[in-house]
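These notes concern the structure reproduced below.
On to subunit A.
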Amino acid sequence: MTLKNTARQTWIENVRTLFAHSLRVDISSKERLITPIFFALIILMLFSFAIPEPDVAMRSRMMVAESQLAIFFALQIAFSRTFESERIDRTFDHLRLSPISSSAFITSKILHVLFIGGGTMLCTGILSVILQGQNMGQMADPVVLGAAFLTLLGLTGLGVLLASITLNAEGHQILFPLLYFPLSVPVLLCSTEGLVHWLDTYKWDSTMRGWSVMLIAFDIIYLTLTILLGTEAVD
Partner candidate 1 sequence: MTERKSKFTLANSLTVLLAMLLGQWMLAWLWVPVDEAQGDVYRVIYLHVPAAFASFLSAGVLLIGSLLALRSKDEHWLNLSRAAAEVGLLFTLLTLATGSIWGKPTWGVWWTWDARLTTSFLLALMYGGWILLFGAIPQGPSRTRSCSILGVMIAADVPIIYKSVTWWRTLHQPQTILRTGGSTMDSDMLCVLLSGIAIMALVTVNMILVRRETLRLEQELEEKSLGGAS
Partner candidate 2 sequence: MSPYPEATNAMPYLIACYALGVLSIFGYAVWLCRHRIQVNRYLAAIDKRA
């Protein structure tokens, strides 16, 4: 047993190990992977029961509204549980004492939530298209996918940062949504308006450009804030 200075993992290796580990944890406890997707699908079902077949004009707006809402709530569940695995068996303290950089830890958390969010978004999108009786082409439309990804990026940045803040607050399950909703309104607004406008007109005009610029600006601000402040919160 030779005592040596253990080699330090590079930043990228840190992120890769942590990200792979959090995926393995999720896959091993199926429940964590399935809940957000299951929750989103329930909301979609509810919507399609509650609202009769909308006429053509309203259809695109309805579809966007439904999937947006379903994804929003499903992501909220995924976010408030981002640090759940760290709480068990004081894993967080063990992590604090292993030679990893906290920004790598935060980045792996972001990637992890992006992965779960992406999965949820995909399932919700497909089901909402089927429920709406739209043709599948609408889903594969690059703009729709782009907007969905940008929304996911923005919400993830915000969600992970808020999760790290409310890490040791009592009753964080209730506190988290309360802080999450007002702060995420701009993203929802931009993506919903942009998507509806696109599905109505299929023209990439000034309003679309305006919405996408706003969305990208929000994403950049919140992702940098997350990396910057997140490391602070984790220390």
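In the analysis below, a residue touches a chain if its C-beta (ideal position, glycine included) is under 8 Å from a C-beta of that chain, and two chains touch if they have at least 3 such contacts; residues count from 1.
The set was built so that all candidates are chains of the complex that A comes from, given by their letters.
Quantities reported herein were computed from a predicted structural model and do not represent experimental measurements.
In summary, of the candidates 1 or 2 that share the complex with subunit A, the touching one is 1.
Residue ranges on subunit A touching candidate 1, taken from their complex, read 158, 161-162, 165-172, 175, 178-179, 181-183, 185-186, 189-190, 193, 207, 210, 214, 217-218, 221, 225, 229, 232-233, 235.
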